[in-house]
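Note that this complex is displayed minus one protein chain, with the remaining chains in position.
As written, the chain order gives the labels A, B and C, with residue 1 at the start of each chain.
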Amino acid sequence: MRELNVALIGYNFMGKAHSYAIGNAAFFFPQEVKPVKKVIAGRNEPGLKRAAEQFGWQEYTTDWREAVGRSDIDIVCIATPTSSHKEIAVAAAKAGKHVLCEKPLGMNAGEARQMWEAAHQAGVIHMIGHNYRRVPAIALAKKLIDDGKLGDIYHFRGVYLQDWLSDPAAPMSWRLDKRIAGAGAHGDLNAHLIDLARYLVGDMERVVGMEKTFVTRRTKALGDKPPHGEENEEADRLEDVTVDDAAAFLARFKNGALGTFEASRMAGGRKNHERIEINGSKGSLAFHFERMNELEFWSREDDPKTQGYRTILATEEVHPYMQAWWPPGHPLGYQNTFVNQFADLIRAILAGEQVQPNFYDGWMCNLVLDAVSRSVQSLTWEHAEPAAAELHETAGR
Amino acid sequence: MRELNVALIGYNFMGKAHSYAIGNAAFFFPQEVKPVKKVIAGRNEPGLKRAAEQFGWQEYTTDWREAVGRSDIDIVCIATPTSSHKEIAVAAAKAGKHVLCEKPLGMNAGEARQMWEAAHQAGVIHMIGHNYRRVPAIALAKKLIDDGKLGDIYHFRGVYLQDWLSDPAAPMSWRLDKRIAGAGAHGDLNAHLIDLARYLVGDMERVVGMEKTFVTRRTKALGDKPPHGEENEEADRLEDVTVDDAAAFLARFKNGALGTFEASRMAGGRKNHERIEINGSKGSLAFHFERMNELEFWSREDDPKTQGYRTILATEEVHPYMQAWWPPGHPLGYQNTFVNQFADLIRAILAGEQVQPNFYDGWMCNLVLDAVSRSVQSLTWEHAEPAAAELHETAGR
Amino acid sequence: MRELNVALIGYNFMGKAHSYAIGNAAFFFPQEVKPVKKVIAGRNEPGLKRAAEQFGWQEYTTDWREAVGRSDIDIVCIATPTSSHKEIAVAAAKAGKHVLCEKPLGMNAGEARQMWEAAHQAGVIHMIGHNYRRVPAIALAKKLIDDGKLGDIYHFRGVYLQDWLSDPAAPMSWRLDKRIAGAGAHGDLNAHLIDLARYLVGDMERVVGMEKTFVTRRTKALGDKPPHGEENEEADRLEDVTVDDAAAFLARFKNGALGTFEASRMAGGRKNHERIEINGSKGSLAFHFERMNELEFWSREDDPKTQGYRTILATEEVHPYMQAWWPPGHPLGYQNTFVNQFADLIRAILAGEQVQPNFYDGWMCNLVLDAVSRSVQSLTWEHAEPAAAELHETAGR
Partner (left out) sequence: MRELNVALIGYNFMGKAHSYAIGNAAFFFPQEVKPVKKVIAGRNEPGLKRAAEQFGWQEYTTDWREAVGRSDIDIVCIATPTSSHKEIAVAAAKAGKHVLCEKPLGMNAGEARQMWEAAHQAGVIHMIGHNYRRVPAIALAKKLIDDGKLGDIYHFRGVYLQDWLSDPAAPMSWRLDKRIAGAGAHGDLNAHLIDLARYLVGDMERVVGMEKTFVTRRTKALGDKPPHGEENEEADRLEDVTVDDAAAFLARFKNGALGTFEASRMAGGRKNHERIEINGSKGSLAFHFERMNELEFWSREDDPKTQGYRTILATEEVHPYMQAWWPPGHPLGYQNTFVNQFADLIRAILAGEQVQPNFYDGWMCNLVLDAVSRSVQSLTWEHAEPAAAELHETAGR
């Protein structure tokens, strides 16, 4: 069977998730080609070596450029902190590799636009790792909306809540350093909500928001190093937190819907609580990731006596992706979304057609993130769409 | 036993709720005095007469001024549309009656301030009908916060969702006429959320919001008459909706917390879904009114292995108000909150001490409502507090 | 308006619930007659006097026979411990009074049968206080089953869980004395489940069960006196628990369905957790009383992609009893079921037609309770239906 060789840049949390997906995609979704874990790249050799062994990579290298430049590599998968996305992605695209990049795509919309242009011009397949689109319950939500089951959309309501910074004594991390992470809860978590909102409801016109860093100085954590970034050996002292702990914004969608968004790492008791609710003229949906196998659906078309939100356990053969997995009632977990995602990428590569969400979606997402951040400064609503001139210019390339 | 005579203005939904509370307060909360349903006032005599009989009022009158002016009346309870609150409340206060008024207090902060000043100057006990403070689970939430179980508050998150306008074919109502109702979802529903936020978290500094009327014209409903307002006999034609269907806003609290608020009558499948979540440095709370007997509580002080939101069924003897009701595990309903509220009013009258929330709280609530509405026009953040000069002037009276 | 005078025997928990219902029935369900709280009876004069005042009874008496025998009494309501039900009910029936009696009807099926015969022969309206039939969500369940939405019934699954004896240090109570209470969790809680099973599924043929007293001796509680029974002034010593703490049984219904039942006062964290689930060939239902406003309904007739249990908030105008109460989404509480129940009794009296559940249903329920208890001794299945001869004999009377 033909093989597709993958180079993975990054070996921590996201690196592990992608390694898993690459190793299991063919098991659940047999296709004409089979992905191969060829080479993994990172900076810290001991950790990288351990990861390469545990995750089953054939080779490893501390020079990502070498990995990306190899002629036997078909796909480059980018699982590093945001600050290095652009450089790697542009290099990969120019080398003619298909690229899967983690989110948010760029440090800002400018970077994201460059990445999209590079991939577009290179003619490669490009994908952004908004894995939540690959939750079967979310894919089902999309189908219900596309089938008109919600009618006209009135409301999108999204919160993405975590609590790992809720304790003021929680230590510093590279994720709280703006130079490496780019942003805090806003870039990390609102990025996911924005992508789901765009997927399910559409583009936003204008936004206004607020951000806050509740705990502005935290103790340095010994041994906390970014997976692919600057290291700092000093310890035992307070460091400045330079990203937001929480961010919320209001949005007006192009189609007239109203949106509310909130991301926080300070919401005690919520671990990975990505919750969305959508209300339309004919139906409503609700979902949260901690119960990722369930989709709540209300329909005005039901008999009034028995109307109510129904809890759809999206684990049946009739649900998206589920024929590949297990019999009815067997819940999927977080990792399954990465397998679904990688299988979709391979399908796109085989078909020679762009997959969604791709770098264009990543750019659009960065535009919204940036508009919110501007509004925090300007104290007024900001446009979340690319200027007409900008789109025109881009299209011309 | 000494009796306290009550005059009730309004006989529809809220009139029924207050009639019920007045009739049952002494049954569950025996005190030194007993409230008596003396006289009920309204405009439409046939409906008023029926209500008087069904709800057990000794007398009725179509002239609210007569009811308010009677020397044998101790308490005036105002359950009319917002547009008539000020006139009745000011008259009642001037006549030396204790006053319980439905929310929102005034059509705007100016009216509310006048009402507060009139009641304050008259030296009567005044209360605003934010009955949700009298849900035992909410009173328990207040106690946990006051006891420091949440630590510093980071987030208040409130939505109040209904769906009776979600169908574009739903008919017109006096509640959608700005002249009578004053506002739509914003004034009706956000008022409740704002009161709970002030009760549990504190005052807000600044807000920015958006409002929308999704369905701008609706069919006139035959027979739809305001409980205490202008009537219009014409039918079968489209009428303009002049209030908002939905409104959302962001808030910054004085104590540094961030708040998100959303009210909608367009949220399919939600009937009376008033949901609040509060996150602090030590604990979190969640509540929604459709499961009004339950309070969700998470505490960082629990053993990490077994931390999780616990569902407190607030129906035990140790919970606020519950000794008056039933043995453990017997849920309360909506109407119980009105009984708790009226019993608290009587207790305040007997003690000669102001109860909370009172007209001052109603004024503060109107100030936030107004600030949000201004921000919708100005597209920027607006102050939600009274100006220093205004407070000074008021205090001087 | 014509009045119906009520005599209530018993003034504790159930006495309070019935007082409430009698006082509020006409408020919510206006009918041609109005019930009047005429006289309340009990043994302990000080407590009785306090109850009479608080609950608004015109008179009180320590001699229930006098109350029952008064010519101006139309309805006798029996809210005493089980051991006195038969004597009072038979006397009331013979005096030509309509009777509402708490559950379980008799100490055993023999008593219950006598009560049914007495009421039947007297031609009065008789009702047993299985108030859970008056929960709107349960009445809706009945309607869905009658409408064929569940198809053939396969399963009834009921648990009624409380925890007030779960702590071995919880004190003794008259409810744990077999002479007064008749039975423990079995008679108190399984009685409710059996009634719901008969209401929703039908009669049972055979049962086999187990019972257990986990804590066989408990400390005497000072001041614990039965509302209407023997008193014992000694204190501070261990007393024998003579009823079961928990009881469970299996059942085969006449229509072929299988049933499982469990009642316990030892289920930590469950306060009044009466949960039933019914599965049929076309649909399923689930309900539990701690969320008494919700009915879960699954239908095979829904689109397979969106099948799931829907949570019906049974608070809409289209739901049973709800037109009498509040607008959509306003939850009812425990006490509302007693008002619904009393209003149904009055309706039956006005119509001159028996209401359900009545003493016949109470007898049938006692038959099942007894059969389970026999099976605990015999270690084998026991018939839960009356013998043919017995039914024949009864019918002949």
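Everything that follows uses one rule, which is that a contact is a pair of C-beta atoms (placed from the backbone, for glycine too) under 8 Å apart; a residue touches a chain by one contact, two chains touch by 3 or more.
Computed from a prediction, not measured in an experiment: that's the story for all the values here.
Within the set C:D74, C:E262 or C:D361, the residue that contacts the chain not displayed is C:E262.
Summarising the interface, chain A meets the missing chain with residues 13, 17, 19-20, 23-24, 26-27, 30, 53-56, 162, 164, 270-273, 289-293, 313, 315-316, 325-336.
Touching residues on chain C toward the chain that is not drawn are 152, 154-155, 157, 159, 161, 163, 166-168, 208-210, 212, 214, 245-246, 248-250, 252, 256, 258, 260, 262, 264, 266-270, 277, 279-284, 298, 300, 307-309, 379-381. Counting over the whole complex, chain B has residues 140, 143-144, 149, 295, 297-299, 302, 304-313, 316, 318-319 touching the chain that is not drawn.
Assume only the chains that are shown with their structure count from here on.
Central chain (C-alpha centroid nearest the global protein C-alpha centroid): B. Ranking every chain by how far its Cα centroid lies from the centroid of chain B, the top place goes to A.
Computed from the mean C-alpha positions, the centre of chain B lies at a distance of 36 Å from the centre of chain C. Touching of two or more other chains is recorded for residues 298, 307-309 of chain A.
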